[in-house]
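Every protein chain except one is present and positioned as in the full complex.
Up next, chain A:
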Amino acid sequence: MIRVKNLDKYFGNFKALDNVNLNVPKGSIYGLVGPNGAGKTTLIKHLTGIYKQNNGDVEILGEKVYENINIKSKIGYIPDDLYFFPQYTIKNMASYYKRIYSDWNEERYQKLKKVFEIDENKKVNKLSKGMQKQVLFWLTLSIMPKVMILDEPIDGLDPLMRKKVWNLIVEDVAERETTVLISSHNLKELENICDHVGIMHKGKMLIESNLDELKSDVHKIQIAYKNDFPTNLDKELKILYKEKRGSIYLLIVKGNREKIVSTFNKYNPIILDILPLSLEEVFIYELGGAGYEITNIIF
């Protein structure tokens, strides 16, 4: 659905994107995570046809995005820094969107009016930033996008509105198989909604994965043995992290869950608990193992 291949982008001499690859399957919600300056917004501006890449391909729905009216009219984009025409009311903006987006759905626009509860005749630039973001969600959802690209979308929204917005997005994905890409620097925020995650750092895509697969592949285990910790285990299992708390060991282990449990059981543990792992922890241990200082990236 969204496919980015070997994307390079230079800002002057600075390489902002370095051989970035990205794949978002249809109907999925993809979380793009990374610290400030990682290149998330730059990548997104390529996805929306704003920036022209130096190398590589950016395709949505199988077509190149840049200068492609057909594809761009199917993309709903919420940028990080909003822009509305000066002096325009929500109604004015809506009629503009109506003119330029061929799939504009008036019925949905009217329906969403009740969700957002903002006076249509207010000038958009007079609204607060959070309100403006809601207006843009309202407009964007009304163009019936096949793809939604959201750059830090819930920044500045109050918790109630966050929930509403998430619901709208999830609903849309469920009903219309919309493909969604959301960027955020906050992994926790995306954990409950995304099914795919890509992590960027310094212009590179560090890792891209299906969350369920990822979660089923890394396990947090509390274990205690009567005697000392069997040294053989270090060789038999891929232990990403090991910490001793009294007589109990806390381990992060990568691999098939059943295989891991059976391996531990071979040495007759006194305690063996498999604990839930947060997405954050998955990345920290997964990437920490790979040699990255991932703790600095995810917070």
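Simple rule for what comes next: contacts are C-beta pairs under 8 Å (C-beta built on N, C-alpha and C of every residue); 3 or more make two chains touch, one makes a residue touch a chain; residues count from 1.
By our rule, contacts and distances are computed from a predicted model.
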Task: Missing subunit (named according to UniProt) among the choices "ABC-2 type transport system permease protein", "Chromate transporter family protein", "Xanthine dehydrogenase family protein subunit M" or "Molybdopterin-dependent oxidoreductase" - done: "ABC-2 type transport system permease protein"
Task: Given A:82, A:168 or A:193, the one touching the chain that is not displayed - done: A:82
Task: Residues of chain A (touch criterion as defined above) contacting the omitted chain - done: 11-12, 42, 45, 48-52, 67, 69-70, 72-73, 75, 77, 79, 81-83, 85-87, 96, 98-102
